[in-house]
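Have a look at the structure below, then the notes.
As you look at this complex, bear in mind that one protein chain is not there, while each of the others sits in place.
For clarity, chains are labelled A, B and C in written order, and residue numbers in each chain start from 1.
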């Protein structure tokens, strides 16, 4: 990233407001850092807690200029300022995304929203329509699509290097919920509460990442799924394990193996895709490598920044070969790409290039979660997901 | 292996006859080399082809003393010689195992038999009864159980280091059948013919390895399965992909992802097991390593020959730390362990220690294959497998 | 990093000015991003080119408020402003570091300076004295010391987990200069010009990183060295390969193998240290892992964020276990640690905790470079380095 397209176009950086992700949260500093890291945003406004007093205090503590007491105030006030925010990032609990996103869109503010987009499908669809009418940009923070080698994988599939896709496997095997925490026992961890985070929590929280990653890389959406979700940890009410099988229209098969209760595991997001000509493997824990093996050839160990990568991979990396990039840089790439489209929109450039996961991806993700719930209710029966192909971006 | 228990006990090496695995076959040289490598067997008799003339010629070409024209002749003749074979190794097509094993047992010859034990469950059960009555030793060549780190994994589960088992995943992802070969097109590859190798070929050929590996390591047999087998390669009649979900009595879940049609893949046998306290991971392609991660501790990268392994792992390795051992050594460990039990039996030692996969494991494997066929016929419906726990060995 | 110690102490973020690292440079965006990422600095002033017009234009293009024409102007002007910079980051060519750092220190500005500190030892020593008298903080950007697992390695050595140190090996094997570039042919790449970057370029550019990394991790400085530097690429005047042997007072041995001309290589910074009780291995390309193997125990694969790490490792990571961090985060840790000490100094807190490489490390690095030049002139003769132990930080 030696150039700064946003400042070139606008003569200034974009102004970002954040809601959620206060002190102590993991995702708050990730979002803000991702926005700041490449010098295309400044973070000027925030609501960092549902407690108004704490929200204002936290803003001061982090050195964010305008700390508001309520989200509604922030959106209202920023929308009327000359130097108000261009973009809002939403990282509040899942059941609040819909309302906040609607408010922002209504006030002309571009939106970055955490996954899952909503808990309910009809809200997701309604949001999609609203976003499209608004002419504003909307990104769902499926952050793994920001990794250079994930983009390389997508480009390789698109270019036909794997042939016709036959098999997809995505594992997401975390261990941080292998035991009940005090917060969970007391119902204070909203991620583990079905009323806030959705009925099948493991699917809604990280299963949806698998779904997006597979769709993103293969350009294919499955036709049917069969899910087997359950709860492994005694005393827990939320699901913490799911195994989901997928069938695609062309006969391809997919498989997800997803949990947060695998004692000792770290992150464990692992993707492999095989086609009629070859296959790729990617481990999020070693994100800068992609193994490509094809019929009749030596295996290639593709790495970020080396010769032979597609432009879409190269544009997602900002450090030379051999200098590892991680989760935060992947996230930052989403912010870069969003900034590019937003500044185009501000400059009235038609059809900006969209390199980030758009709202349609979020809608599909919600539909997938609902289908998994339905299959589980039927003891793993095969359920149709009403596939439609992702928007090309 | 600095000692030679067989020669110590018998004053001579064991005499082995082999049927199947002629020149050009992969598995023939594996079995014979595994027997020879540790100086506990000599290979003295063979039938190396169903064509009598070729069989005799092949024996001469390999320098095996007694090459027979027919299996029946060999068993008959060896059984009456003073210096006849102690052990027969069967590596003929699957549908012939039953008859050959019966003949051998009837003549007092100990048996090593390739997997699957038989194509039909009733044959497997009948063989089990016959073997038990005979007092002879019977090993099913589930060779992956011979790797030191697989034995370490089993010992760790047994010792409770993983806590209660919750999740098991076994992948077996090969690529050598990603395209139709000339032999397959002409029906000359018996591995791809349902009439010889079984109705659901991918399950019978390598799915059964996953089943055994998981049972062997965890000591648990699943209660139910749901299978989704299909054919990926156009023009093929046999199945070449299966995804099988498993449910265990204690609520644990298992998942197999098995294919030989993953273009570009090599061997891809990969096991992981998580319990309430920790988990292990093992890749057959790097067989001398086992990753163990548990709650509250740094991860351990256990390697063959290092301090801290269980005796059962150490007894399965013959080379010092850092000197890699491979597939042939794993296979040889099965032969070593079998030799130990056979020589005990010859010396009338009661209750020899059994460290190899006994006939019961083969029977279970056949039942698993049948259950997968049944589930597939019901579009992946959950099928009960009538589990019974493995013999302790 | 859920807290923000700087804003807590000062009620604002630190103000940073940068010199060097204009558009197109790699290191410029690294430094600025590292400062911004954790919300403890704002970048308010800069000189981005030795061409005054370009410098101002580049500042505008990046959205940095105050772009100056000359470094002297910037330091002069910022020192007199109410809201002038607290810290300057120097990433200009090596031979200019001394003068700029002197100017900044004289005006009361804390300094972060790229390595090597200077080309000449007497300048380095003079700067050290000046910095100490000033009471200001001075950091040399030995960025690899910012990686969590490097800090873990240091803490383990310090705690005696490796026993007495016996052997140290550090490789730094890059490939980006395996061929002459157009810029190099025309003398336009200052990194390859001895008059600017120092007589033994490979030692000055990256050999010095090896020296620092080994000293940092082991707490030991070598007594003697023997160097064999040479030029591998035809047509090049600068050295591009060196092999340096080290002897320590306690009999330990060190070895560096350093090049930028290894065709095909990426970054290749690799450290291992063995003591009487065990050893560690670290690869910069997989920075979040540290292998620890000791006598009588299973190997440990230590990873960022897992249980069992020292506090110094944990404080250098800002993302949960399994979310990879890379080069930019390592760099950002230096900026964090520096911000902590600078804000302490501003608040007149005596003896702030120093977690970053201080000026003494830079001085040692220059002495090391000189000793390597001397040894090379003597065909690899052993040269004494006049070791003194690093400041404890």
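Of note:
Keep in mind that, in the parts below, a residue touches a chain if its C-beta (ideal position, glycine included) is under 8 Å from a C-beta of that chain, and two chains touch if they have at least 3 such contacts.
Being a predicted model, the structure only gives us computed values, none of them experimental.
Which of C:52, C:308 or C:380 touches the hidden chain is settled by the complete complex: it is C:380.
Among B:67, B:116, B:207 or B:287, only B:287 touches the chain left out of the display.
Of the options C:293, C:306 or C:328, the residue whose C-beta touches the omitted chain is C:293. Residue A:296 is the one among A:53, A:235 or A:296 that touches the chain missing from this view.
Remark: the residues of chain B touching the chain excluded from display are 1-4, 7-8, 12-13, 23-26, 29-30, 32-33, 36-39, 43, 60-63, 174, 176, 265-268, 284-288, 303, 305-306, 318-329. Although one chain is not drawn, its touching partners on chain A can still be listed: residues 291-292, 295-303, 306-309.
Remark: the residues of chain C touching the chain excluded from display are 162-163, 166-167, 169, 171, 173, 175, 178-179, 226, 228, 230, 232-233, 241, 243, 245, 247, 251, 253, 255, 257, 259, 261-266, 272, 274-279, 292-295, 299, 379-380, 382.
Methods note: only the chains that are shown with their structure count from here on.
Rounded to a multiple of 5, the C-alpha superposition of chain B onto chain C involves a rotation of 180 degrees.
Among the other chains, B has the CA centre that is most remote from the centre of chain C. Put simply, the C-alpha centre of chain A and that of chain B have 43 angstrom between them.
Chain geometry summary: the mean Cα position of chain B and that of chain C are 55 Å apart.
The geometric centre of chain A is 34 Å away from that of chain C, both derived from CA atoms. Shared interface positions of chain C, i.e. residues touching 2 or more other chains, are given as 303, 306.
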